[in-house]
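Yeah, one chain of the complex is gone here, protein chain that is, but the others are all in their spots.
On to chain A.
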Amino acid sequence: MTTEGNTQLLVETLVAQRDDFLAQWTSTVGEDLQGRLSKAELGHELSELYEAILGALTASGLDGRGEHFAETRSLLIELSRNRARRGFTSTETARSVFALKEVLEPSLAGDEQGAQAYLQFARLLDDLGLLTTEAYIRTREEIISSQAEQLLELATPVVKLWDGVVGVPLVGTLDSARTQVVMEKLLQTLVDTNSTHAIIDITGVPTVDTQVAQHLLKTVVAARMMGAQCTISGIRPQIAQTIVALGIEFGDIPTNASLSDALRQALKEVALDADDDVRGLL
């Protein structure tokens, strides 16, 4: 029996028993997903898919990677992205496709030609199922990386401590990506709050090595270029000893053991600046 013959048999079967197959397919997948997707939504999804597969089969046969399957593939990618976002597993997603095999098996597996057609159709569905897994994983990766970015934002708050003074409480590891976020937020907050003093608190940074130090220095230089004074606070005794042994010099950047000392110092300076301003007016 030829491939064309098999395709023709498949098309005929799929057309003749469309309603039956669709109903069974929807109910099999629905059971698998245990009602976490509404029957109406699922029915709509699967009937769209059914028509797309049928259309492609009619037009060009069984080559799932061919151009006639473009619509099927984009429907599947959309379905996979949806499932990934809504917390379904990749197995559940792929099984939505594989379930169509079970549905067709009884109608085709009876004679030799039907069995051949069934095997070819099953291979096509395997291909399409793998496609959903790829799309599913890609979506999950996108979700994870955007969450990582959000976390970075969350983990680096810049707060106004007092009129003219902003604080950056750093917690965790200061790598290049983090430094970039801190720097941008700090500079923006300095402008937004019209502040002249910034205090970077490193109480929550467990390890201060040359990389962290270099990033801190970079941040301070950037703040200074905006005309702000910068202090580093929260240098615990063990960190101070380690920094000295490493040979790192913070130069003329003021440092404080605690945030409250740094704030007191900054407030004094803000008051002095205000005095200067008044004198300048007189």
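Going forward, contacts are C-beta pairs under 8 Å (C-beta built on N, C-alpha and C of every residue); 3 or more make two chains touch, one makes a residue touch a chain; residues count from 1.
Methods note: contacts and distances are computed from a predicted model.
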item	value
Protein that the absent chain corresponds to, by UniProt name, given "Anti-sigma regulatory factor", "Cell division ATP-binding protein FtsE", "ABC transporter permease" or "LLM class flavin-dependent oxidoreductase"	"Anti-sigma regulatory factor"
Identified contact with the non-displayed chain, of A:Ser38, A:Thr89, A:Gln241 or A:Ser260	A:Gln241
Selected from A:Val165, A:Val208, A:Ala228 or A:Ala262 as touching the chain missing from the view	A:Val208
Touching residues (missing chain, whole complex) on chain A	173, 175, 206-211, 213-214, 237-239, 241-242, 245-248
